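What follows is one structure encoded as structure tokens, with my remarks underneath.
Just one protein chain is left out here, and the rest sit where they should.
For reference, chains read A, B, C, D and E in written order, and residue numbers begin at 1 within each chain.
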Amino acid sequence: MTVFNTGFPSIRQIQNFIKNKTPVEIGLITNQSEKGIILWQDQNCFCLQNNNKEKILIWTQSLAYVKSK
Amino acid sequence: MTVFNTGFPSIRQIQNFIKNKTPVEIGLITNQSEKGIILWQDQNCFCLQNNNKEKILIWTQSLAYVKSK
Amino acid sequence: MTVFNTGFPSIRQIQNFIKNKTPVEIGLITNQSEKGIILWQDQNCFCLQNNNKEKILIWTQSLAYVKSK
Amino acid sequence: MTVFNTGFPSIRQIQNFIKNKTPVEIGLITNQSEKGIILWQDQNCFCLQNNNKEKILIWTQSLAYVKSK
Amino acid sequence: MTVFNTGFPSIRQIQNFIKNKTPVEIGLITNQSEKGIILWQDQNCFCLQNNNKEKILIWTQSLAYVKSK
Partner (left out) sequence: MTVFNTGFPSIRQIQNFIKNKTPVEIGLITNQSEKGIILWQDQNCFCLQNNNKEKILIWTQSLAYVKSK
């Protein structure tokens, strides 16, 4: 389970990606990946807006990696 | 484990999909996906009615993403 | 972890499948699926009787979906 | 996480397989399966003796199903 | 989550493998496996020395089985 503590580097890093609209690539444990910008995060999900302007709720339980581009 | 707190954006977003009968695509960590509308959610499951009017209990532990269409 | 609270819709739905001997298809996160009727559930497992009358303990941690047929 | 409570049907069922040396097939979330008899269980593992008399510690976190043969 | 209680048979069995430098095969939920001897275990990891004398930290969350050879 992702620990959602805003003092953690990982959570702050994602908050920076959100604030700066940093393009990211999100890799899932399914081996799928999706590119876009992260709109918000909470305890369960990231909300990603992909390059087709679709909003996708990504469950953090399925995250493998996040790479800034 | 999904945290089922109705104040969270992710849970509220799903509640909106339920209320508005928003067509969604649900992606699983199996790489399978299913389209339909979400009828209800609880701590363990989403109940999805697919386009064949079948009702499917989807365990939240197997969720990768939810995309509104 | 599945939350085993008999007041939850998901647990009640499974209890109804058990009581009514509803034929179900159970999908696992391995992409395997098995058909039959559920005999009982507890915190860890479903006991499924498949169409060959074999009894199979299915760990809820491996559940992706349950579909009534 | 498997809940190891000897009052649960799932745990009792496995205890019966152990006591009766019931031949079982254990399916893993890797899609692998192994046949043999279960020698003991604890919170983390089943100890399976396969048909080559090898003893294998199987982590319960990787269990998909147990089928008696 | 692996329960790290030195009174459990599974933890004691691994401690014996460590003490006796027992050659083992470790299977992961990725379907990969690695052979060697276990140098130590803690709550998160096994440290395996493989046959090329490389030390590998294996996360217990990815364990499927351990087989002594």
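Throughout what follows, a contact is a pair of C-beta atoms (placed from the backbone, for glycine too) under 8 Å apart; a residue touches a chain by one contact, two chains touch by 3 or more.
Just so it is clear, the structure is predicted and the values come from calculations on it, not from any experiment.
A.B. asks: Suppose we count only contacts with the excluded chain; which residues of subunit A make the list?
C.D. replies: Listed in rising order, the touching residues are 1-3, 5, 8-11, 13-14, 27, 29-31, 60-61, 63-68.
A.B. asks: On subunit E, what residues meet the omitted chain?
C.D. replies: Contact residues on subunit E toward the absent chain are 1, 28-32, 34, 40, 42-45, 47, 54-59, 61-62.
Note that in this section only the chains that are shown with their structure count from here on.
A.B. asks: Could you check subunit B for residues that touch two or more other chains and list them?
C.D. replies: If we look for residues of subunit B contacting two or more partner chains, we find 1, 29-31, 61.
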